[in-house]
Each structure stands twice: as C-alpha cells, then as structure tokens.
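One protein chain is absent from this view; the other protein chains keep their places.
Moving on, here comes chain A:
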Amino acid sequence: MTAPHVLFVATGGDRHLGVWTESRRVVTGGGRALVLLDHADAWPGKPLHRRVKVVETSKLEKRHWPRRAANLVLFRGPAWLLRAVGRGRLADPAGRMLTAYQDQVASRVQRLVVLPVYRALSRTSRARLINRHVLSKGPFDAVVVSDPHGLRDVAALVRANPDVFHGTRVSFGLAYDSEVGPDPHQAVNRDGR
C-alpha cells in the first residue's frame, strides 16, 4: 500500500505511546495519519508528530446544537443578564456574582447533569458527529482501534456506516496485518486473506 491514510481512534487517550509511535511511523513513511481524541491535552508531555492531524471530539461536541443550547442557558445567558444590570456601582457585585454563579452552579450543572445526559442521549449523534467531521476527511485505508473508548466509537461507526467501512482495514494496532478466522489457531495468516 503506497502512502496509506490511517485513522487512529484513541478517544479515551489511554494508550499514548502506541498511538504516538504508530502515527509517527505512518507519516514518516510518507502516509497520512489522523488521530481522533477526546481532548488533545490528555497527552501533554509527548506531542504527536507535527504532520499527524488531530481531531478532538470534545470540540466537535461543543459545536453540536444541544451543547450550544445548554451553554447559552447556563453560561452566556446569565452572563449577558448580569452584565446588563451590573452597570456603574453594581458592576463589581455583579461581576462577583457572575463568577460565583459560574463556579458554584453553572460548572457543576454542566459537569454533573448536562454532560452525562448529553452523552447518554447522544451516542448516535456522537457517531454522526464523528461521521460528519472525521469520516468525511477520508477515505481511510485503515482504522486503528487504539483504546477502550475507541472500541465503542469504531463499533458504532462500523454499525452506522457499513458501506464506508467496506474495504477499510480495521485493526487493533498498526502491526496487526492479518485476519484471524473463526479458529484463530488455524488461521493466522500473513496476507490477510
């Protein structure tokens, strides 16, 4: 395969060195690598190769309309309101009130209610988001499942897009190049047939 285009699904960021090594190997070998992560700052110490592209699902989700609506209600609406009434002598108390509200109320509601509910209800839409923003950057010659979160995301993607994944090699690591049949002991073969 010449200049392969490889998608690494490492949404949990749990297996850094493997993704770091394999994505580097792809781009230094002349290929293209796209790493799908929840948060790029999960790996602060050892950045990916500069030619490796990264897509963060957390950013995709933030742009999704339910999250934008929740953000408007919890953060931007109250901030606009307090700034509107907090003029002149009321500016300082209004500012303090806004900070306290954001720290004590809005952030907690966001963390404890909005995000869990969003994630519980939007598994399909997460797959749709990934589909729209990641698979559209394809086609990919290979998809590497790189951690436990990646298992869920790739399984959902394959389920939702059987046509897209037809002919795409899904593997548990770049080194794995062979199919393993129903009887693995008889069927590890070199050429993947």
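In this text, a contact is a pair of C-beta atoms (placed from the backbone, for glycine too) under 8 Å apart; a residue touches a chain by one contact, two chains touch by 3 or more; residues count from 1.
Rule of thumb we're sticking to: contacts and distances are computed from a predicted model.
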Just by its UniProt name, which of "Aspartyl/glutamyl-tRNA(Asn/Gln) amidotransferase subunit C", "Metalloregulator ArsR/SmtB family transcription factor", "Glycosyltransferase family 4 protein" or "Multiple sugar transport system permease protein" is the chain not shown in this complex?
"Glycosyltransferase family 4 protein"
Give me the chain A residues in contact with the hidden chain, please.
12, 14-18, 21-22, 145, 147-149, 151-152, 154-156, 158-159, 169-180, 182-190, 192
